[in-house]
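Of the protein chains in this complex, one is absent; all others appear in place.
Order as written gives the chain letters A and B; numbering starts at 1 within each chain.
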Amino acid sequence: MSRYIMVIDTRRCVGCQDCVVACQTENNVPSGYCRDWITETASGEYPTVRLEIRSERCNHCDNPPCVHCCPTGASHVHERGGVVLVTPEKCIGCKACLASCPYDARFIHPKGYADKCTFCIHRVERGLDPACVSVCPTHCMHFGDAEDPLSGVSRLLATRPHHTLLPEAGTKPRIYYLT
Amino acid sequence: MNALSRRRFLRISASSVIAAGLGSRALGPLRAASATRAPSGDLQRIPTFCDLCFWKCGAVASVRDGQLWKIEGNPLDPLCRGRLCPRGTGGIGAHSDPDRLRAPLLRTHERGEEKWKEVTWEEAIDYIAEKMKRIAASHGPEAMALFSHGIGGTFLKHTLKAYGTPNIAAPSFAQCRGPRDVGFRLTFGEDVGSPERTDIAHAECLVLIGSHLGENMHNTQVQEFATAVGRGARLIVVDPRLSVAASKAHHYLPIKPGTDLALILAWMQVIVTEKRYDIDYVTRHGFGFDAFAAALAEYTPEWAYVETGIDPETIRATAREMARYRPATLVHPGRHVNWNGDDAQRSRAIALLNALLGSWGRKGGFYQPVTMDIPAYPYPPYPKAGKPKVDNPDHRYPFAHETLTTGIREATISGAPYPIKGWMVYATNLLQALPNEAETLRAIQALDLLVVVDVVPSEMAAWADVVLPESTYLERHDDLNPEYFREPFLALRQPVVEAPHDQKPNWWIARELAVKLGLGAFYPWKHIEEYLEHRVKAAGLDYATLKRDGILRGPPQPIYWADGVPAEFDTPSGKIEFYSSQLAKAGFDPVPRYTPPVSGPPGSFRLLFGRAPMHSFSRTHTNRLLSGLMDENVVWVNQMVATRAGLKSGDWVRLRNQDGALSNRIAVKATERIRPDCVYLVHGFGHKARGLRHAFGKGASDAGLITRYRTDPLMGGTAMNVNFVTLEPAEAV
Partner (left out) sequence: MIEYTSTRHNPGIDPTLHLWGWEIPVYLFLGGLVAGLMMLSGYHLLRSRWDHDRAHGHYVTAPLFSLALLSAGMLTLFLDLEHKVQVWRLYLTFRPASPMSWGSWILLLVYPALAASALLTLPDSLPRLVRRLPVLSRVAATLSGRDGTVHLIGFANLVLGAMLGVYTGVLLSALGARPLWNSALLGPLFLFSGLSTGAATLHLLSHLTPRARGDAPGFSDALASVLVTWLRPPSAPEGSRKLEQADNSFLTIELVLLALFFGGLMTSTLAHQTGARLLLTGPWAAPFWVFVVGSGILLPLLLQFLQAQRRIQSTLVPALLVIGGGLALRFILVAAGQASHWSIALP
């Protein structure tokens, strides 16, 4: 079994949003919406300020409340890599999954179904990186299989300090941020 | 470029190119494609190169069912290495921009009223040719000036040169990199070039002075910057604002704006007095070192502390760190360096610091760029201009080696040394790019003819007599790009989709105009592809392969001295000029000398500005994809200052400058990321042209607040960081 994860190096990321545009064109994200976005967290006092820039999206949680709460099975865990997906045709648009995601990673597509990052499974299945990963000019994003100890992502996690978002929410997120 | 430096750019002979095979393999499913739309149900991948800025990254457009789907980096392109910046990725939005110009427009009311009637191309070009003939008849062809920015302007330049004017300028000199190029020329005899010859990828210590890589998205530099950060290279960033780059620095120096020269002099003073410079390098290649060293004596870190606010220990520590990693210490020369009026000298100081560290010509410093030898098209010779260029009479700015936009503007207003009666403006929004827009408007009012070639109804277009709608870069051919870079390559721009309305490419416009002007002899070709094919063939290369792959690469060449590139300097002494006799002779400081910056009225903030990664100047704000990422700018205000003024993030204010100019309303960003004595804006917003429906009135214009500027005495650059603003509350809407 593979377990797809993303490892994002916040030291390299410059917050340019290329990942955001790439997702929009690759996935025809409706205008005014985004599946991924950038956050900046600055702490300290000028001039001693620590800044963390992160490219964020659905965390494809190992313990995904959005899947648990879905009444129709539209939200599900894909057999490949454990990616969390939505089947639009099964979705009734009840928004339970939106309300259950601590990361607010989902939105209602103008066509009425819940939508979010798919880890670009359509690309991954063809052996490509997700669109956002493939365009990032700073090469700060890495995608791969955490079950494979030799994969790039596994090696990064083994050697670099990292954190996930809101571990206290108990969702076991699968996007790791290198610091 | 003069003969000597031209010689030093290594060229490869075209016959040695091995590009073809390499290309097709790496690009896989790329199809040979032309301007035609893809048939339905089809996916085509067509290579071209990007035009959202001047970096010219290789791009591959995917066209699905005849619709542009996405644009990705061309993996064959050494500049972008398969990855574009957000603007390049969002380039589709330029094609689909609903605010685009659709047809040629002829002014029907007063200038600036934005009232037009649509005319045919025939009518528009007849009108222009008629006026140009009249101008040539009564004032001579020199009375026509062309402002043109970027590779798209190639053919208009050709037409205007054929017409007989030498007055052709771009804001990229006097408003951008001019001072840097002059400072480096005076020192090393050569420019830094664009793309900059900075070897960031291999630097072990990188010093950024203002240069805000990561916000400034010049692709290769940002990629190499990330590589350097990832490698753990030492990073020293000097900026009054905690830029993205500064947030990654080991040493962040929160300098008082305008005092950088003091810091650089003090750094050099430390390195020289502590004998930490590359003695062998300096002895071998340097000229006038002793006079230089003597002139530095007074610039101690303690002295610099008073000017810059950077404490002496930090100055010493960072100077020593630079010395420790030399010659792989790169003090980045910056690019937009028109800050305070001492800019050429500050740039020269940066060049000198690099010289002390021995980084010029060395790995991790500045490499020697190489290019492909692509012969020019054999045109007939241009007529000799009857008068010298108008922009720099009597060599007032002796070291200006390119034409000064602002010089042409001045001559247009004053009529001296001779009158300028017509402007043709191609792809430059002079009202946003030149300081003091009132002066630009005054010049415009003195014109008999103002033609603007643009893709959207920009501020500049708003004042034009004739507006010509160009097709975007995705819909047209342009000239070839044989770039000067780490390795030789040739790039082709070709259409990936058709223009949606009656827009035409520059080459077509320029050619039609030339024909109407009776200059048809200068256009022996009918379609640009004949021109392109001719040049590519003349270089011994295969045009079909270039069309298919977008890029032809030549074999790698040595780019460091260590690999055999000769260390030659096109300076009067033939050496690196620590002491510049040229400057001395022209009455300037032969070794840079510090003068304190102007200060503003009490209680005001110095207005600083810069880039946002997803926008280019004033040109991307109606691109719906990119404006979706940021649709207006905010004004950065120090958190403490904001609190004291009762402001918090999101509050609306207006900025008023020292001359009373008032901005649009703009939201505050109260932040710990900026000094208390300045405010910061992303350049280019606050559009006044109503035709830019999506951008009109959003955010504040830095240009509108830049009513003052200081002119660099060496080269005529216009320093713009000399304006001061106060904040006034503004109503929320």
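Note that in this section a contact is a pair of C-beta atoms (placed from the backbone, for glycine too) under 8 Å apart; a residue touches a chain by one contact, two chains touch by 3 or more.
In this text, all values refer to a predicted model and were calculated from it rather than measured experimentally.
Between the chain not shown and the residues A:V7, A:A22, A:V84 or A:L165, the one that touches is A:L165. The chain omitted from view is touched by exactly one of A:Y4, A:Y103, A:F119 or A:Y176, namely A:Y103. When you scan B:V496, B:L532, B:L629 or B:L727 for touch with the missing chain, the hit is B:L629.
Checked against the full complex, the candidates B:D51, B:E672 or B:D712 give a single residue touching the omitted chain, namely B:E672. Along subunit B, the points of touch with the absent chain fall at residues 629-630, 639, 671-673.
The missing chain lies against subunit A, touching residues 17, 20, 32-34, 37-43, 52, 54, 56, 65, 68-74, 88-96, 98-104, 106-108, 111-113, 163, 165-166, 168-170, 177, 179.
By definition in this document, only the chains that are shown with their structure count from here on.
Averaged C-alpha coordinates put the centre of subunit A at 35 Å from the centre of subunit B.
Contact residues on subunit B toward subunit A in their complex (touch as defined above): 69-73, 83-86, 89-90, 92, 213-215, 217, 219, 222-223, 225-227, 229-230, 242, 244-245, 247-248, 252, 254, 613-614, 624-626, 628-629, 638-640, 671-676. Touching subunit B in their complex are the following residues of subunit A: 9, 11-12, 14-18, 20-22, 24-26, 31-32, 42, 44-47, 49-51, 53, 131, 134-140.
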